[in-house]
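All protein chains but one are shown in place.
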Amino acid sequence: MRAYWELAKGGYRRYARYRTAILAALIANGAFGFIRASLLMTAITTAGAAVGGYDLKQASTYVWLGQGLLGAIPLWGATEIATRVKSGEIAMDFLRPVAALGQWWAADLGRAASQVIPRLVPMLVVGTLTTGLALPRHPLPYLLFVVSLVLGVSLTFLAWTLVNLLAMWVVEIRGYHALFMIVMNLLTGLLVPVSWFPGWLRTLADATPFPSMFQTPIDVVMGLAGLEAIGVQAVWLVALVGVAQLMLHRGTRKLVIHGG
Amino acid sequence: MSTTIIDAEELTREFVVYDGGGLRRTRRVVRAVDGLTLRVEPGEAVGYIGANGSGKSTTIKMVSGILTPTSGSVRTCGLRPVPDRRVLARRIGVVFGQRSALWWDLPLEESFPILAAMHRMPRAVWLRRFDVLADELDLSSFLARPVRTLSLGQRMRGEVAAALLHSPALAVLDEPTIGLDMISKENLRRFLARERAERGTTLLLTTHDMGDVQRLCDRMVVIDGGRVAFDGTEADLVATTDAERILVVDLEEPLTDVVRLPDGASVTATEADGARLSIAFRPRQLSAAQVLAAVQAQGEVVELSLAEPAIEDLVRRIYASGASHTASPPPL
Partner (left out) sequence: MADARAQTRTPVDLAPVTWWFMVRTMVGARIRAQAGFRSSFAADLASQLLLAATEFVEIYVLLHNAPVFGGMNLAQATVVYGLACVAFGVADMLFGQLDSMHSFIREGRLETLLVRPTSLLLQLVTADVQLRRLGRAAFGLAAYLFALSICGVEWTPDKIALAALAPVGGILIFGALFLASGSLHFWVLDGQQAGNAFVYGGRYVSSVPAGALMTPVRVFFTFVVPATLVAFVPSAVLVDAPLPEFTTAGMAWLGIPVGLALWAVVLLVWRAGIRRYTGAGG
(Lines give C-alpha, C1' and ligand atoms only; values in the text may rest on other atoms or scores of the structure.)
Protein backbone atom coordinates (compact mmCIF):
# COMPACT_ATOMS: atom_id res chain seq x y z
CA MET A 1 0.00 0.00 0.00
CA ARG A 2 1.06 3.49 -0.76
CA ALA A 3 1.08 4.45 2.91
CA TYR A 4 3.77 1.89 3.72
CA TRP A 5 5.87 3.05 0.82
CA GLU A 6 5.65 6.63 2.03
CA LEU A 7 6.49 5.58 5.57
CA ALA A 8 9.48 3.67 4.28
CA LYS A 9 10.62 6.72 2.38
CA GLY A 10 10.29 8.72 5.57
CA GLY A 11 12.43 6.21 7.43
CA TYR A 12 14.99 6.27 4.66
CA ARG A 13 15.23 10.05 4.63
CA ARG A 14 15.41 10.32 8.36
CA TYR A 15 18.50 8.15 8.61
CA ALA A 16 20.15 9.09 5.35
CA ARG A 17 20.78 12.52 6.81
CA TYR A 18 23.09 11.41 9.57
CA ARG A 19 26.23 11.56 7.53
CA THR A 20 28.71 12.21 10.30
CA ALA A 21 27.24 9.35 12.25
CA ILE A 22 27.65 7.04 9.27
CA LEU A 23 31.25 8.06 8.88
CA ALA A 24 31.95 7.56 12.56
CA ALA A 25 30.26 4.18 12.42
CA LEU A 26 32.47 3.18 9.50
CA ILE A 27 35.55 3.98 11.53
CA ALA A 28 34.32 1.86 14.41
CA ASN A 29 33.22 -0.95 12.10
CA GLY A 30 36.56 -0.88 10.36
CA ALA A 31 38.51 -1.13 13.60
CA PHE A 32 36.38 -4.00 14.83
CA GLY A 33 36.59 -5.63 11.42
CA PHE A 34 40.34 -5.89 11.66
CA ILE A 35 40.19 -7.22 15.18
CA ARG A 36 37.56 -9.83 14.43
CA ALA A 37 39.14 -10.90 11.17
CA SER A 38 42.45 -11.40 12.96
CA LEU A 39 40.94 -13.55 15.63
CA LEU A 40 38.90 -15.75 13.35
CA MET A 41 41.72 -16.21 10.90
CA THR A 42 44.22 -17.05 13.62
CA ALA A 43 41.84 -19.66 14.94
CA ILE A 44 41.61 -21.25 11.50
CA THR A 45 45.36 -21.09 10.92
CA THR A 46 46.06 -22.66 14.30
CA ALA A 47 43.50 -25.38 13.67
CA GLY A 48 45.16 -26.06 10.34
CA ALA A 49 41.89 -26.49 8.48
CA ALA A 50 38.56 -24.83 7.84
CA VAL A 51 36.54 -24.39 11.02
CA GLY A 52 32.78 -24.65 11.14
CA GLY A 53 32.65 -24.52 7.35
CA TYR A 54 34.77 -21.40 6.94
CA ASP A 55 38.24 -21.30 5.50
CA LEU A 56 40.50 -18.25 5.81
CA LYS A 57 39.05 -16.23 2.97
CA GLN A 58 35.53 -17.15 3.94
CA ALA A 59 36.12 -16.13 7.54
CA SER A 60 37.43 -12.81 6.33
CA THR A 61 34.39 -12.41 4.09
CA TYR A 62 32.14 -13.30 6.99
CA VAL A 63 33.66 -10.57 9.11
CA TRP A 64 33.56 -7.81 6.53
CA LEU A 65 30.06 -8.62 5.41
CA GLY A 66 29.00 -8.60 9.03
CA GLN A 67 30.61 -5.27 9.76
CA GLY A 68 29.00 -3.83 6.67
CA LEU A 69 25.53 -5.07 7.52
CA LEU A 70 25.54 -3.76 11.08
CA GLY A 71 24.02 -0.58 9.76
CA ALA A 72 21.08 -2.17 8.04
CA ILE A 73 20.38 -4.93 10.55
CA PRO A 74 19.46 -3.13 13.78
CA LEU A 75 21.13 -5.52 16.18
CA TRP A 76 21.41 -2.96 18.93
CA GLY A 77 17.85 -1.95 18.41
CA ALA A 78 16.25 1.18 19.68
CA THR A 79 13.98 2.06 22.55
CA GLU A 80 11.97 4.55 20.61
CA ILE A 81 8.74 2.60 20.81
CA ALA A 82 9.12 2.10 24.54
CA THR A 83 9.70 5.82 24.97
CA ARG A 84 6.55 6.53 23.01
CA VAL A 85 4.60 4.17 25.21
CA LYS A 86 5.86 5.83 28.38
CA SER A 87 5.20 9.36 27.16
CA GLY A 88 1.81 8.49 25.78
CA GLU A 89 2.91 9.67 22.36
CA ILE A 90 2.08 6.19 21.08
CA ALA A 91 -1.56 7.27 21.09
CA MET A 92 -0.77 9.32 18.01
CA ASP A 93 0.34 6.16 16.20
CA PHE A 94 -2.98 4.57 17.09
CA LEU A 95 -4.98 7.54 15.89
CA ARG A 96 -3.84 7.02 12.33
CA PRO A 97 -5.87 4.95 9.88
CA VAL A 98 -2.99 2.49 9.37
CA ALA A 99 -1.92 -0.27 11.77
CA ALA A 100 0.80 0.84 14.17
CA LEU A 101 2.99 -2.20 13.64
CA GLY A 102 2.89 -1.63 9.91
CA GLN A 103 3.87 2.00 10.39
CA TRP A 104 6.94 1.12 12.43
CA TRP A 105 7.95 -1.81 10.27
CA ALA A 106 7.76 0.16 7.04
CA ALA A 107 9.77 2.99 8.58
CA ASP A 108 12.43 0.55 9.77
CA LEU A 109 12.76 -1.06 6.35
CA GLY A 110 13.27 2.41 4.94
CA ARG A 111 15.93 3.05 7.54
CA ALA A 112 17.68 -0.20 6.69
CA ALA A 113 17.64 0.62 3.00
CA SER A 114 19.40 3.90 3.72
CA GLN A 115 22.21 2.08 5.49
CA VAL A 116 22.98 -0.67 3.03
CA ILE A 117 25.15 1.08 0.50
CA PRO A 118 26.92 3.64 2.69
CA ARG A 119 27.99 1.02 5.19
CA LEU A 120 28.30 -2.21 3.28
CA VAL A 121 30.29 -1.01 0.30
CA PRO A 122 33.15 0.62 2.22
CA MET A 123 33.56 -2.46 4.40
CA LEU A 124 33.69 -4.70 1.35
CA VAL A 125 36.28 -2.43 -0.22
CA VAL A 126 38.44 -2.57 2.89
CA GLY A 127 37.98 -6.33 3.02
CA THR A 128 39.04 -6.81 -0.58
CA LEU A 129 42.12 -4.68 -0.09
CA THR A 130 43.22 -6.26 3.15
CA THR A 131 42.28 -9.76 4.21
CA GLY A 132 40.52 -10.75 1.00
CA LEU A 133 36.95 -11.70 0.14
CA ALA A 134 35.44 -14.90 -1.22
CA LEU A 135 32.17 -14.01 -2.91
CA PRO A 136 30.30 -16.18 -5.44
CA ARG A 137 30.47 -15.35 -9.10
CA HIS A 138 26.96 -16.26 -10.12
CA PRO A 139 23.85 -14.12 -9.50
CA LEU A 140 21.62 -16.52 -7.56
CA PRO A 141 23.12 -15.98 -4.09
CA TYR A 142 22.81 -12.23 -4.53
CA LEU A 143 19.15 -12.43 -5.43
CA LEU A 144 18.50 -14.69 -2.48
CA PHE A 145 20.50 -12.27 -0.36
CA VAL A 146 18.04 -9.46 -1.00
CA VAL A 147 15.20 -11.63 0.28
CA SER A 148 17.24 -12.90 3.20
CA LEU A 149 18.36 -9.42 4.19
CA VAL A 150 14.82 -8.08 4.23
CA LEU A 151 13.83 -11.03 6.39
CA GLY A 152 16.83 -10.55 8.66
CA VAL A 153 16.13 -6.86 9.15
CA SER A 154 12.46 -7.58 9.78
CA LEU A 155 13.19 -10.30 12.31
CA THR A 156 15.56 -8.05 14.23
CA PHE A 157 13.06 -5.22 14.12
CA LEU A 158 10.26 -7.45 15.37
CA ALA A 159 12.34 -8.88 18.19
CA TRP A 160 13.23 -5.40 19.39
CA THR A 161 9.63 -4.33 19.08
CA LEU A 162 8.62 -7.15 21.37
CA VAL A 163 11.11 -5.97 23.97
CA ASN A 164 9.91 -2.40 23.57
CA LEU A 165 6.26 -3.36 23.86
CA LEU A 166 6.95 -4.75 27.31
CA ALA A 167 6.84 -1.09 28.31
CA MET A 168 3.09 -1.38 28.13
CA TRP A 169 3.14 -3.59 31.21
CA VAL A 170 6.41 -2.94 32.96
CA VAL A 171 7.62 0.35 34.43
CA GLU A 172 11.29 -0.08 33.55
CA ILE A 173 12.34 -2.13 30.56
CA ARG A 174 16.03 -1.50 31.00
CA GLY A 175 16.55 -4.88 32.63
CA TYR A 176 14.84 -6.77 29.80
CA HIS A 177 16.69 -4.65 27.31
CA ALA A 178 20.00 -5.58 28.90
CA LEU A 179 19.10 -9.24 29.05
CA PHE A 180 18.07 -9.22 25.43
CA MET A 181 21.36 -7.60 24.41
CA ILE A 182 23.34 -10.20 26.27
CA VAL A 183 21.57 -13.12 24.67
CA MET A 184 21.60 -11.51 21.27
CA ASN A 185 25.29 -10.64 21.38
CA LEU A 186 26.10 -14.24 21.81
CA LEU A 187 23.58 -16.08 19.72
CA THR A 188 23.42 -13.99 16.54
CA GLY A 189 26.85 -15.06 15.48
CA LEU A 190 28.09 -11.51 15.67
CA LEU A 191 31.51 -12.24 17.08
CA VAL A 192 31.86 -15.90 16.34
CA PRO A 193 29.88 -17.81 13.67
CA VAL A 194 27.17 -20.00 15.12
CA SER A 195 28.60 -23.01 13.33
CA TRP A 196 31.67 -22.72 15.54
CA PHE A 197 29.67 -23.18 18.70
CA PRO A 198 30.09 -26.37 20.72
CA GLY A 199 27.16 -28.76 20.33
CA TRP A 200 25.01 -27.69 23.26
CA LEU A 201 25.34 -24.00 22.48
CA ARG A 202 24.64 -24.62 18.82
CA THR A 203 21.42 -26.42 19.63
CA LEU A 204 20.39 -23.56 21.90
CA ALA A 205 21.14 -20.95 19.27
CA ASP A 206 19.27 -22.79 16.55
CA ALA A 207 16.17 -22.85 18.71
CA THR A 208 16.07 -19.07 18.62
CA PRO A 209 15.52 -16.59 15.81
CA PHE A 210 18.88 -14.94 16.48
CA PRO A 211 21.03 -16.72 13.90
CA SER A 212 18.34 -15.96 11.31
CA MET A 213 18.74 -12.26 11.97
CA PHE A 214 22.36 -11.80 11.13
CA GLN A 215 24.24 -14.94 10.19
CA THR A 216 21.72 -16.27 7.66
CA PRO A 217 21.85 -13.30 5.25
CA ILE A 218 25.65 -13.43 5.39
CA ASP A 219 25.77 -17.16 4.73
CA VAL A 220 23.25 -16.77 1.91
CA VAL A 221 25.26 -14.18 0.00
CA MET A 222 28.41 -16.22 0.48
CA GLY A 223 26.62 -19.14 -1.11
CA LEU A 224 26.90 -21.19 2.06
CA ALA A 225 23.19 -21.28 2.75
CA GLY A 226 20.14 -21.28 0.52
CA LEU A 227 16.39 -21.63 0.42
CA GLU A 228 16.23 -23.81 3.49
CA ALA A 229 17.77 -21.12 5.67
CA ILE A 230 15.47 -18.54 4.12
CA GLY A 231 12.59 -20.82 4.92
CA VAL A 232 13.64 -20.85 8.55
CA GLN A 233 13.72 -17.06 8.52
CA ALA A 234 10.23 -16.97 7.08
CA VAL A 235 8.89 -19.29 9.74
CA TRP A 236 10.37 -17.14 12.50
CA LEU A 237 8.94 -14.06 10.83
CA VAL A 238 5.44 -15.43 10.94
CA ALA A 239 5.92 -16.45 14.56
CA LEU A 240 7.26 -13.07 15.67
CA VAL A 241 4.60 -11.15 13.78
CA GLY A 242 2.01 -13.25 15.57
CA VAL A 243 3.50 -12.52 18.97
CA ALA A 244 3.81 -8.82 18.15
CA GLN A 245 0.18 -8.60 17.07
CA LEU A 246 -0.89 -10.33 20.21
CA MET A 247 1.16 -8.04 22.41
CA LEU A 248 -0.10 -4.96 20.63
CA HIS A 249 -3.68 -6.07 20.88
CA ARG A 250 -3.43 -6.87 24.57
CA GLY A 251 -1.34 -3.82 25.27
CA THR A 252 -3.62 -1.35 23.53
CA ARG A 253 -6.58 -2.83 25.30
CA LYS A 254 -4.83 -2.28 28.58
CA LEU A 255 -3.88 1.27 27.68
CA VAL A 256 -7.32 2.09 26.45
CA ILE A 257 -9.05 0.64 29.48
CA HIS A 258 -6.72 1.90 32.15
CA GLY A 259 -5.51 5.06 30.52
CA GLY A 260 -1.92 5.80 29.81
CA MET B 1 -29.47 12.96 6.52
CA SER B 2 -26.66 13.93 8.85
CA THR B 3 -25.56 11.96 11.84
CA THR B 4 -24.91 13.70 15.09
CA ILE B 5 -21.17 14.25 15.12
CA ILE B 6 -20.67 13.67 18.81
CA ASP B 7 -23.26 11.89 20.87
CA ALA B 8 -22.18 11.37 24.46
CA GLU B 9 -24.69 10.00 26.94
CA GLU B 10 -23.95 9.86 30.66
CA LEU B 11 -20.31 9.43 29.83
CA THR B 12 -18.26 8.47 32.84
CA ARG B 13 -14.60 7.71 33.28
CA GLU B 14 -13.03 6.60 36.53
CA PHE B 15 -9.38 6.35 37.39
CA VAL B 16 -7.82 4.45 40.22
CA VAL B 17 -5.38 6.62 42.12
CA TYR B 18 -2.97 5.41 44.76
CA ASP B 19 -2.03 7.80 47.52
CA GLY B 20 0.97 7.48 49.74
CA GLY B 21 3.44 4.69 49.53
CA GLY B 22 4.63 1.49 51.13
CA LEU B 23 2.23 0.00 53.60
CA ARG B 24 -0.01 3.02 53.81
CA ARG B 25 -0.99 3.08 50.18
CA THR B 26 -4.66 3.85 49.84
CA ARG B 27 -6.72 3.25 46.79
CA ARG B 28 -9.05 5.94 45.64
CA VAL B 29 -11.40 6.04 42.71
CA VAL B 30 -11.57 9.38 40.99
CA ARG B 31 -14.15 10.36 38.42
CA ALA B 32 -12.48 12.44 35.79
CA VAL B 33 -15.66 12.57 33.76
CA ASP B 34 -18.92 12.12 35.60
CA GLY B 35 -22.14 11.55 33.70
CA LEU B 36 -21.35 13.89 30.85
CA THR B 37 -24.08 14.29 28.27
CA LEU B 38 -23.26 16.26 25.17
CA ARG B 39 -24.56 16.38 21.66
CA VAL B 40 -22.79 18.15 18.85
CA GLU B 41 -24.43 18.49 15.46
CA PRO B 42 -22.55 18.73 12.16
CA GLY B 43 -21.24 22.18 11.39
CA GLU B 44 -21.24 23.45 14.94
CA ALA B 45 -18.30 25.15 16.55
CA VAL B 46 -18.12 24.32 20.21
CA GLY B 47 -15.78 25.93 22.67
CA TYR B 48 -14.97 23.40 25.36
CA ILE B 49 -13.88 25.32 28.41
CA GLY B 50 -12.61 23.95 31.65
CA ALA B 51 -9.87 24.36 34.20
CA ASN B 52 -6.94 21.94 34.28
CA GLY B 53 -8.14 18.70 35.71
CA SER B 54 -11.78 19.38 34.88
CA GLY B 55 -12.04 16.41 32.52
CA LYS B 56 -11.44 18.15 29.18
CA SER B 57 -8.62 15.96 27.89
CA THR B 58 -10.29 12.83 29.22
CA THR B 59 -13.43 13.66 27.24
CA ILE B 60 -11.40 14.21 24.11
CA LYS B 61 -9.60 10.91 24.52
CA MET B 62 -12.90 9.10 24.79
CA VAL B 63 -14.34 10.90 21.81
CA SER B 64 -11.35 10.04 19.62
CA GLY B 65 -11.10 6.43 20.74
CA ILE B 66 -7.95 6.18 22.80
CA LEU B 67 -9.72 5.75 26.10
CA THR B 68 -12.65 3.52 26.98
CA PRO B 69 -15.48 4.99 29.05
CA THR B 70 -16.15 3.35 32.38
CA SER B 71 -19.84 3.68 31.74
CA GLY B 72 -22.19 5.56 29.50
CA SER B 73 -21.82 5.72 25.77
CA VAL B 74 -20.29 7.89 23.12
CA ARG B 75 -20.63 7.85 19.36
CA THR B 76 -18.41 9.92 17.14
CA CYS B 77 -19.50 10.38 13.53
CA GLY B 78 -21.85 7.52 14.19
CA LEU B 79 -19.04 5.13 15.11
CA ARG B 80 -18.01 3.65 18.43
CA PRO B 81 -14.66 5.35 19.00
CA VAL B 82 -12.64 2.59 20.64
CA PRO B 83 -13.56 -0.44 18.55
CA ASP B 84 -13.70 1.52 15.29
CA ARG B 85 -10.76 3.74 16.02
CA ARG B 86 -8.92 3.32 12.73
CA VAL B 87 -12.04 3.86 10.66
CA LEU B 88 -12.90 6.89 12.77
CA ALA B 89 -9.38 8.22 12.19
CA ARG B 90 -10.34 8.84 8.57
CA ARG B 91 -13.20 11.09 9.58
CA ILE B 92 -11.71 13.13 12.35
CA GLY B 93 -8.62 15.25 12.76
CA VAL B 94 -7.14 15.69 16.22
CA VAL B 95 -4.62 18.27 17.38
CA PHE B 96 -3.19 17.58 20.81
CA GLY B 97 -1.24 20.23 22.67
CA GLN B 98 1.55 18.10 24.07
CA ARG B 99 1.66 15.28 21.53
CA SER B 100 2.62 15.55 17.94
CA ALA B 101 0.97 13.95 14.95
CA LEU B 102 3.97 14.86 12.82
CA TRP B 103 7.17 12.92 12.23
CA TRP B 104 9.63 14.52 14.58
CA ASP B 105 12.90 14.12 12.72
CA LEU B 106 11.65 14.83 9.25
CA PRO B 107 11.14 18.23 7.65
CA LEU B 108 7.59 19.42 8.20
CA GLU B 109 6.64 19.05 4.57
CA GLU B 110 7.60 15.38 4.50
CA SER B 111 4.91 14.44 6.98
CA PHE B 112 2.21 15.32 4.47
CA PRO B 113 2.77 12.77 1.71
CA ILE B 114 2.74 10.10 4.40
CA LEU B 115 -0.53 11.34 5.84
CA ALA B 116 -2.01 11.72 2.40
CA ALA B 117 -1.08 8.14 1.61
CA MET B 118 -2.62 6.92 4.86
CA HIS B 119 -5.83 8.71 4.08
CA ARG B 120 -5.76 7.41 0.52
CA MET B 121 -5.91 10.89 -0.98
CA PRO B 122 -5.14 11.01 -4.70
CA ARG B 123 -1.99 12.91 -5.48
CA ALA B 124 -3.59 15.86 -7.22
CA VAL B 125 -6.14 16.27 -4.46
CA TRP B 126 -3.77 16.31 -1.56
CA LEU B 127 -1.19 18.51 -3.27
CA ARG B 128 -3.81 21.12 -3.94
CA ARG B 129 -5.13 20.89 -0.42
CA PHE B 130 -1.62 21.10 1.00
CA ASP B 131 -0.90 24.26 -0.99
CA VAL B 132 -4.02 25.87 0.37
CA LEU B 133 -3.21 24.88 3.93
CA ALA B 134 0.40 25.97 3.69
CA ASP B 135 -0.70 29.29 2.34
CA GLU B 136 -3.48 29.98 4.83
CA LEU B 137 -1.48 28.85 7.83
CA ASP B 138 1.66 30.55 6.57
CA LEU B 139 3.88 27.51 6.78
CA SER B 140 6.21 28.23 3.88
CA SER B 141 9.03 29.77 5.88
CA PHE B 142 9.63 26.62 7.87
CA LEU B 143 8.34 23.78 5.73
CA ALA B 144 11.80 22.41 5.11
CA ARG B 145 12.85 22.38 8.75
CA PRO B 146 12.68 19.28 10.95
CA VAL B 147 9.67 19.39 13.23
CA ARG B 148 11.79 19.10 16.36
CA THR B 149 13.46 22.42 15.57
CA LEU B 150 10.21 24.36 15.28
CA SER B 151 8.86 26.72 17.90
CA LEU B 152 5.60 25.80 19.61
CA GLY B 153 3.63 28.24 17.52
CA GLN B 154 5.08 26.95 14.27
CA ARG B 155 4.51 23.38 15.28
CA MET B 156 0.87 24.05 16.21
CA ARG B 157 0.20 25.50 12.78
CA GLY B 158 1.82 22.44 11.24
CA GLU B 159 -0.29 20.18 13.44
CA VAL B 160 -3.47 21.92 12.39
CA ALA B 161 -2.53 21.50 8.74
CA ALA B 162 -1.78 17.82 9.35
CA ALA B 163 -5.06 17.27 11.15
CA LEU B 164 -7.10 18.91 8.43
CA LEU B 165 -5.31 17.61 5.37
CA HIS B 166 -7.96 14.99 4.74
CA SER B 167 -10.81 17.47 5.31
CA PRO B 168 -12.32 15.57 8.23
CA ALA B 169 -15.92 15.98 9.28
CA LEU B 170 -14.84 16.75 12.83
CA ALA B 171 -11.79 18.65 13.97
CA VAL B 172 -10.87 18.29 17.63
CA LEU B 173 -8.35 20.88 18.67
CA ASP B 174 -6.72 21.01 22.07
CA GLU B 175 -5.56 24.55 22.85
CA PRO B 176 -4.61 25.33 19.25
CA THR B 177 -3.78 29.00 19.72
CA ILE B 178 -1.40 28.50 22.59
CA GLY B 179 2.00 29.99 21.97
CA LEU B 180 0.85 32.00 18.98
CA ASP B 181 1.32 35.72 18.61
CA MET B 182 -1.74 37.88 18.06
CA ILE B 183 -1.49 37.91 14.29
CA SER B 184 -1.02 34.16 13.99
CA LYS B 185 -3.89 33.61 16.41
CA GLU B 186 -6.18 35.72 14.33
CA ASN B 187 -5.06 33.97 11.16
CA LEU B 188 -5.67 30.58 12.64
CA ARG B 189 -9.09 31.57 13.85
CA ARG B 190 -9.97 32.99 10.49
CA PHE B 191 -8.75 29.81 8.86
CA LEU B 192 -10.81 27.58 11.12
CA ALA B 193 -13.87 29.75 10.63
CA ARG B 194 -13.45 29.46 6.88
CA GLU B 195 -13.00 25.69 7.03
CA ARG B 196 -16.24 25.52 8.89
CA ALA B 197 -18.05 27.83 6.51
CA GLU B 198 -16.76 26.22 3.32
CA ARG B 199 -16.61 22.59 4.28
CA GLY B 200 -19.06 22.33 7.12
CA THR B 201 -16.29 21.00 9.37
CA THR B 202 -17.49 20.62 12.92
CA LEU B 203 -15.11 22.16 15.42
CA LEU B 204 -14.56 21.08 18.98
CA LEU B 205 -12.07 23.41 20.52
CA THR B 206 -10.70 23.17 24.02
CA THR B 207 -9.30 26.43 25.10
CA HIS B 208 -8.51 28.86 27.88
CA ASP B 209 -8.51 31.73 25.45
CA MET B 210 -11.87 33.46 25.45
CA GLY B 211 -10.88 35.24 22.28
CA ASP B 212 -11.00 31.87 20.51
CA VAL B 213 -14.47 31.27 21.89
CA GLN B 214 -15.86 34.62 20.98
CA ARG B 215 -14.29 34.67 17.56
CA LEU B 216 -14.93 31.10 16.49
CA CYS B 217 -17.56 29.38 18.53
CA ASP B 218 -21.26 29.80 18.61
CA ARG B 219 -21.65 27.48 21.53
CA MET B 220 -19.83 27.20 24.81
CA VAL B 221 -19.66 24.14 26.98
CA VAL B 222 -18.12 24.67 30.38
CA ILE B 223 -16.96 21.52 32.07
CA ASP B 224 -16.27 21.44 35.77
CA GLY B 225 -15.63 18.44 37.96
CA GLY B 226 -16.27 16.09 35.06
CA ARG B 227 -19.75 17.42 34.39
CA VAL B 228 -21.24 19.95 32.08
CA ALA B 229 -21.64 23.10 34.11
CA PHE B 230 -22.95 25.20 31.27
CA ASP B 231 -23.99 24.57 27.69
CA GLY B 232 -25.23 27.42 25.56
CA THR B 233 -24.37 30.63 23.81
CA GLU B 234 -22.50 33.57 25.20
CA ALA B 235 -25.72 35.46 25.63
CA ASP B 236 -27.13 32.56 27.62
CA LEU B 237 -24.03 32.67 29.75
CA VAL B 238 -24.52 36.32 30.53
CA ALA B 239 -28.15 35.74 31.38
CA THR B 240 -27.49 32.66 33.45
CA THR B 241 -24.78 34.11 35.55
CA ASP B 242 -26.60 37.36 35.88
CA ALA B 243 -23.33 39.15 35.73
CA GLU B 244 -23.57 42.86 35.72
CA ARG B 245 -23.39 45.00 32.63
CA ILE B 246 -21.91 48.43 32.90
CA LEU B 247 -23.36 51.63 31.48
CA VAL B 248 -20.91 54.48 31.26
CA VAL B 249 -22.52 57.89 30.89
CA ASP B 250 -20.87 61.25 30.25
CA LEU B 251 -22.97 64.13 31.60
CA GLU B 252 -23.06 67.71 30.35
CA GLU B 253 -22.48 68.80 33.89
CA PRO B 254 -21.78 66.86 37.03
CA LEU B 255 -24.90 66.23 39.04
CA THR B 256 -25.39 68.35 42.11
CA ASP B 257 -26.92 65.54 44.14
CA VAL B 258 -26.12 61.89 44.37
CA VAL B 259 -27.75 60.23 41.44
CA ARG B 260 -30.92 58.31 42.14
CA LEU B 261 -30.97 54.92 40.54
CA PRO B 262 -33.60 52.19 40.45
CA ASP B 263 -33.10 48.98 42.39
CA GLY B 264 -30.51 46.74 40.90
CA ALA B 265 -28.29 49.53 39.65
CA SER B 266 -25.41 51.16 41.44
CA VAL B 267 -22.59 53.52 40.64
CA THR B 268 -19.24 51.77 40.57
CA ALA B 269 -17.00 54.67 39.56
CA THR B 270 -17.00 58.37 38.91
CA GLU B 271 -14.51 60.31 36.87
CA ALA B 272 -13.91 63.90 35.79
CA ASP B 273 -15.34 65.18 39.08
CA GLY B 274 -18.60 63.44 38.57
CA ALA B 275 -19.08 64.14 34.91
CA ARG B 276 -18.62 60.50 34.01
CA LEU B 277 -20.45 57.76 35.85
CA SER B 278 -20.01 54.02 35.56
CA ILE B 279 -23.23 52.32 36.55
CA ALA B 280 -23.42 48.59 37.06
CA PHE B 281 -26.81 46.91 36.76
CA ARG B 282 -28.23 43.42 36.71
CA PRO B 283 -29.56 42.53 33.23
CA ARG B 284 -32.23 40.31 34.79
CA GLN B 285 -33.70 43.17 36.72
CA LEU B 286 -33.16 46.17 34.50
CA SER B 287 -32.57 46.94 30.89
CA ALA B 288 -29.95 49.42 29.78
CA ALA B 289 -32.73 51.69 28.56
CA GLN B 290 -34.28 51.87 32.02
CA VAL B 291 -31.01 52.86 33.65
CA LEU B 292 -30.38 55.45 30.96
CA ALA B 293 -33.82 56.89 31.40
CA ALA B 294 -33.27 57.21 35.14
CA VAL B 295 -30.06 59.13 34.60
CA GLN B 296 -31.51 61.34 31.87
CA ALA B 297 -34.27 62.36 34.23
CA GLN B 298 -31.62 63.99 36.41
CA GLY B 299 -29.17 65.42 33.93
CA GLU B 300 -28.27 65.70 30.30
CA VAL B 301 -26.36 62.75 28.89
CA VAL B 302 -23.97 63.61 26.08
CA GLU B 303 -22.21 60.29 25.58
CA LEU B 304 -22.77 56.74 26.63
CA SER B 305 -21.23 53.29 26.20
CA LEU B 306 -22.21 49.83 27.31
CA ALA B 307 -19.70 47.25 28.53
CA GLU B 308 -20.39 43.56 28.71
CA PRO B 309 -18.97 41.52 31.53
CA ALA B 310 -15.74 39.80 30.63
CA ILE B 311 -16.24 36.21 29.62
CA GLU B 312 -13.56 35.17 32.06
CA ASP B 313 -15.66 36.60 34.83
CA LEU B 314 -18.69 34.75 33.59
CA VAL B 315 -16.87 31.46 33.48
CA ARG B 316 -15.40 32.08 36.91
CA ARG B 317 -18.87 32.56 38.20
CA ILE B 318 -19.84 29.22 36.75
CA TYR B 319 -16.99 27.54 38.56
CA ALA B 320 -17.76 29.38 41.75
CA SER B 321 -21.35 28.29 41.70
CA GLY B 322 -20.29 24.76 40.80
CA ALA B 323 -17.60 24.46 43.44
CA SER B 324 -19.98 23.17 46.03
CA HIS B 325 -21.02 20.35 43.72
CA THR B 326 -17.57 19.01 43.04
CA ALA B 327 -17.14 15.68 44.78
CA SER B 328 -13.36 15.25 44.69
CA PRO B 329 -10.50 16.75 42.74
CA PRO B 330 -9.97 14.96 39.44
CA PRO B 331 -6.50 13.59 38.54
CA LEU B 332 -4.21 15.64 36.33
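Just so it is clear, A and B label the chains in written order, and each chain counts residues from 1 on its own.
In the analysis below, a contact is a pair of C-beta atoms (placed from the backbone, for glycine too) under 8 Å apart; a residue touches a chain by one contact, two chains touch by 3 or more.
Only a predicted model underlies this, so the values are computations on that prediction, with no experimental measurement involved.
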Which displayed chains the unshown chain touches: A
Listed residues A:A28, A:I117 or A:A207, member touching the removed chain: A:A28
Option touching the unshown chain, where A:N185, A:T203 or A:Q245 are the choices: A:N185
Full-complex contact with the absent chain, from A:Y4, A:W64 or A:F197: A:F197
Positions on chain A where the hidden chain makes contact: 18, 20-21, 23-25, 27-28, 30-32, 34-35, 37-44, 46-47, 51-52, 172, 174-175, 178-179, 181-183, 185-186, 191-192, 196-198, 201
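The rule is simple: only the chains that are shown with their structure count from here on.
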Of chain A, residues touching chain B in the complex: 1-3, 5-7, 9-10, 13-14, 87-89, 91-92, 94-99, 255-257, 259
For the chain B and chain A complex, residues of the former touching the latter: 15, 61, 64-68, 82, 85-87, 89-90, 94, 96, 99-101, 103, 105-106, 110-111, 113-120
